[in-house]
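The structure's right below; bear with me while I get my questions together.
One protein chain omitted, others in place.
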Amino acid sequence: MNRRTNSAALPAAAELALWWTTLAGLWLVFISTVDPLELAVGAGAAAVGALAARAARRAVTDR
Amino acid sequence: MNRRMRLCLVALGGAGLAALFTAAFLRLPAFGGDRHPYGDRAVRAALHRHTANTIASVNFDLRAFDTLGETSILFASVLGCVVLLRQARDEHRARPEPADVAPPVRRYALLVLPVAVLTGLYVVAHGQLSPGGGFQGGVVTATALHLLYLGADYHALERVRPLGAYEAGDALAVSAYVVTGLAAVLAGTAFLANTLLPYGTFNTLSSGGTVPLLNAAVGMEVACAVVVLLARFLDQAVEIEEDSGK
Amino acid sequence: MIAVALLLVAASATAAVATRDPARQALVLSVLGVVLAVLFTTLQAPDVGLSQLAVGAALTPLLLLLTVRKVRRRPRREEDPR
Partner (left out) sequence: MNGWLLAAAVVLTGGLGAALWGVATGPLRRRAVAQNLATVLAGSGLLLLAQGYDRPSYLDLALVLALLGPVGTLVFARLLADDLAADPPRARAATWATVGVAAATVAAVCAATGPGRAMGKLLVTGALLIGGNLIASRALSGGFGGVRGG
């Protein structure tokens, strides 16, 4: 039981991390000046985007 | 009232309107000049409050009360659409058949959806710095979600769109706007006066006092309102069918 | 530059009025939205241009075409001899 959730959780975490890295990189490209608050807001926005990406992918493929 | 009378009345009203417009037009500042009485004052006020984007300063600081009115108009009109486009008694829901979408289009939708969500959030967050703000960013974010309908089918969109949450979010965002205004009253100034927060460093994300907060509230309100509105239209166009043979 | 954008807006707005079929009108309308955004940019009003782009590029056509689809579906159903 525990092994199964682990094997399901790992790809999910990897997918989220991949999207988060990509989107955070995009945010860095969009902004003009870099400061800590900017980075924090960017990290939050990238997290929202990553969750949306995973939800969308699951809605299309798992049916 | 006969036809001739009505025509006279229209002509009278039209002539009056034309005269007023002409009189107003003659006193307008010339097109394209570099001086403008209102523009100069607005720019001075925006710079005083460290808001780089003067438009955001006008919308969310100088005339924040107008924006509250606009926000409520959007809220009320979406509410009206929800009531008008509800499922009537002689209608039933038919499950839409899954659509057959070409793989490149589906991949494009899945790839661009998060990027568009991020861009929408970027536009909302930088409303006080660069062109954009709550309305524009909210619309972009809400449109991004509907890529799922275009790239897959309506059923896929329904799975990532808990409609009740968006309706609640819509109401919550409007209240957040009002609460921000009331906070200024509690602090001893006027409703929606921008005196509560420090103005911050010019041209950074934390500048402009309450402008970014109001921007975020409007962004959330618009995004939720557009999602709810489109949901009603999609329901009507895709799912709800009139009962035949009545 | 402003003159070019103004001419384009005038032309596309006229075309939108002159088109009769709603689906085709929606196509012209979406081009009109984009051209209007260009006009606002040349008038140094990017905020308004961004609003116009956000609403005109995808949202207005989607609402219009969904309405067209709903309206078109109804008569066909009534003709059905069931």
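Quick notes on this one:
Letters are used for the chains, namely A, B and C, taken in the order the chains are written, and counting of residues starts over at 1 for each.
In this section, a residue touches a chain if its C-beta (ideal position, glycine included) is under 8 Å from a C-beta of that chain, and two chains touch if they have at least 3 such contacts.
Computed from a prediction, not measured in an experiment: that's the story for all the values here.
For the omitted chain, the shown partners it touches in the full complex are A, B, C. The hidden chain makes contact, of the residues B:Gly16, B:Gly80, B:Pro98 or B:Pro162, with B:Pro98. Contact between chain A and the absent chain runs through residues 26, 28-32. By the touch criterion stated above, the residues of chain B touching the omitted chain are 94, 96-102, 104-105, 108-109, 112, 115-116, 119, 123, 129-132, 136, 140, 143-144, 146-147, 149-151, 153-154, 238.
Residue positions on chain C in contact with the hidden chain: 1, 4-5, 8, 11-12, 15, 18-19, 23-24, 26-28, 30-31, 34-35, 37-38, 41-42, 44, 46, 49-50, 53-54, 57-58, 61-62, 65-66, 68-69, in rising order.
By definition in this document, only the chains that are shown with their structure count from here on.
Inter-chain spacing, taken between the CA centroids of chain A and chain C, is 35 Å. Each chain gets a centre from the mean of its Cα atoms; for chain A and chain B, those two points are 27 Å apart.
Here chain C touches chain B in the complex through residues 46-47, 49-51, 53-55, 58-59, 62-63, 66-67, 69-70, 73-74, 77, 80, 82, going by the rule given at the top. The touching residues of chain A, counted against chain B in their complex, run 19, 23, 26-27, 30-33, 35, 37-38, 41, 45-46, 48-50, 52-53, 55-60, 63.
Interface of chain B with chain C (complex): residues 53, 55-56, 123, 131-133, 135-136, 139-140, 143, 146, 226, 229-230, 233-234, 236-237, 241-242, 244-245.
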